[in-house]
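All protein chains but one are shown at their positions in the complex.
Per-chain numbering from 1; labels A and B assigned in written order.
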Amino acid sequence: MSLGTLDEVSGTISFLSDFGHRDEFVGVVHGVIARVAPDVRVIDITHGIDRGHVHAGAMALTRAVQFMPDGVFLAVVDPGVGGDRLAIAVRTPVGFFVGPDNGLLAPAIAMVGGADLAVSLEAEQFQLPSAGSTFHGRDIFAPAAAVLASGEAAITDLGPAVDLDAMTPLLLPLAEPAGNARVKAAVLWVDGFGNVQFNIAGEDLAALGLAPGDDVLVGIDVAEHRIEWGVSYGSVEEGEAVIHIDSSGQVALAVRGGSASDDFDIGTGDTVLVGRPDGGNRIEIRAVP
Amino acid sequence: MSLGTLDEVSGTISFLSDFGHRDEFVGVVHGVIARVAPDVRVIDITHGIDRGHVHAGAMALTRAVQFMPDGVFLAVVDPGVGGDRLAIAVRTPVGFFVGPDNGLLAPAIAMVGGADLAVSLEAEQFQLPSAGSTFHGRDIFAPAAAVLASGEAAITDLGPAVDLDAMTPLLLPLAEPAGNARVKAAVLWVDGFGNVQFNIAGEDLAALGLAPGDDVLVGIDVAEHRIEWGVSYGSVEEGEAVIHIDSSGQVALAVRGGSASDDFDIGTGDTVLVGRPDGGNRIEIRAVP
Partner (left out) sequence: MSLGTLDEVSGTISFLSDFGHRDEFVGVVHGVIARVAPDVRVIDITHGIDRGHVHAGAMALTRAVQFMPDGVFLAVVDPGVGGDRLAIAVRTPVGFFVGPDNGLLAPAIAMVGGADLAVSLEAEQFQLPSAGSTFHGRDIFAPAAAVLASGEAAITDLGPAVDLDAMTPLLLPLAEPAGNARVKAAVLWVDGFGNVQFNIAGEDLAALGLAPGDDVLVGIDVAEHRIEWGVSYGSVEEGEAVIHIDSSGQVALAVRGGSASDDFDIGTGDTVLVGRPDGGNRIEIRAVP
């Protein structure tokens, strides 16, 4: 089954933000797009990014991008709005990314094959006039995304080119070897179910000599837990912990019918030790979440 | 005014889940559907089902189904994902239901007239390849819903037929006669406004000899309250309780401008005594919520 190509699915904007659903911000962006480009479709990726957390927004966009239609990716997590960060549009093999140049777009652009052109969104004919300077999502990003998705403007119409090498990167934590067949990993994401995603992939576990069905050592603070590497939550009993390869291909810790984040008191950015139980010489404790 | 027929409204997927709005899960499912079947429309019923609560999801789907366009109903509340529960598609008079075989779909299917065919979603050409086994909404259910809604595949293309009688049912609590013109009822649903829906209908109150305008006895724990059967919240003063027939045709307890669930400290699954105030011999207390 084909997931389609750019030609088949042009005219779609995939939209991610930290606007939340309490206020009318998301609706107003949809409204502006509908007025500028009535035939363009908007798909909301999520608007539940923790407010102002550029890193969390970048991770969510990166996880989602390969499943969205080619077209325009509009992403707004922009704590520096109205300051001196650039507003940019970026051309990639899957379409255009539009948002602030604060690192939000960088990992997703890298994942889809990189950029060959970026512009600073300075052409005023593609902006809404506004009394304030705090809602660039409405006044600058939405119109730019709309005209790119509809084909009403070329990216080069939207402003002067900017140096691709000068775009703000996003620094991601790397796992480090910790000796004794273990790695020091970091928590990349805790989802709404409480599942805890680490910055290592299944291959990293395999490289340590582990295989599905094995127990995996997970060290959190001073406690070391032995947790089965299962296929999914369904591999263990209700309330039990399981290590699995999650839907992004990353190693993750879950508790069936519960929240691993709550049970193990662990959150985004925390570091853990992951590896072979027989690799170390510290006392091991069976997981009792 | 006609609500349309299957022919007029084909190509629509009505989508319910417990994915919430914090993460990109809902957006990714929309993305996959848009890539597989660009012309299909998706209507979100809700994604706010309490996480993993199959029963709550089944109730919401059942309440909604008669108001949605005929087409495809995609429902994912799936705490056993990756375990041995089947992933199914089911044919009914109003279209197709797609989701896990864990009871989530059963009451809605019964409400629309029952199923005449069900298949296990095993045909890999209609699945996305995935590293993990925890996001069947994206990898199995969304593609199946998309090809059914677009007509790209017949339900029999998606996998082998399964025995309709072997599908997992959902057990719903039944109200029981409690003597003295009263019934022992259960709370089916507390909505976001704090309105409390019971598992009895207006006819059940009428069968006890009650009529609109009467006081109804509602026993919660040891307290018995006399509450007016009104047309709506508007029938009583601000802050007062009212018994009414709700928008699903069920007997419900509300507090005008407030939350009946909070004021009476009552939630889903709790049991209450409902009936005629003059039918009993216990001391009666006027409602003071």
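The working rule: a contact is a pair of C-beta atoms (placed from the backbone, for glycine too) under 8 Å apart; a residue touches a chain by one contact, two chains touch by 3 or more.
Everything quoted here is computed from the prediction, not taken from an experiment.
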* Where the complex has a chain not shown, which of B:30, B:47, B:182 or B:225 is the residue touching it? -> B:47
* Hey, which of A:132, A:169 or A:269 is the one touching the hidden chain? -> A:132
* Structure fact -> Contacts from chain B to the absent chain lie at residues 1, 3-4, 8-9, 12, 14, 16, 21, 41, 43-48, 60-61, 63-64, 67-69, 191-193, 195, 202, 231-235, 244-249, 254, 256-257
* Structure fact -> Interface residues of chain A toward the undisplayed chain are 19-28, 30-32, 34-36, 38, 51-52, 79-85, 125-128, 130-135, 138-139, 143, 147
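To be clear about the criterion, only the chains that are shown with their structure count from here on.
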* chain A and chain B: spacing of chain centres that average the CA atoms, whole Å -> 32
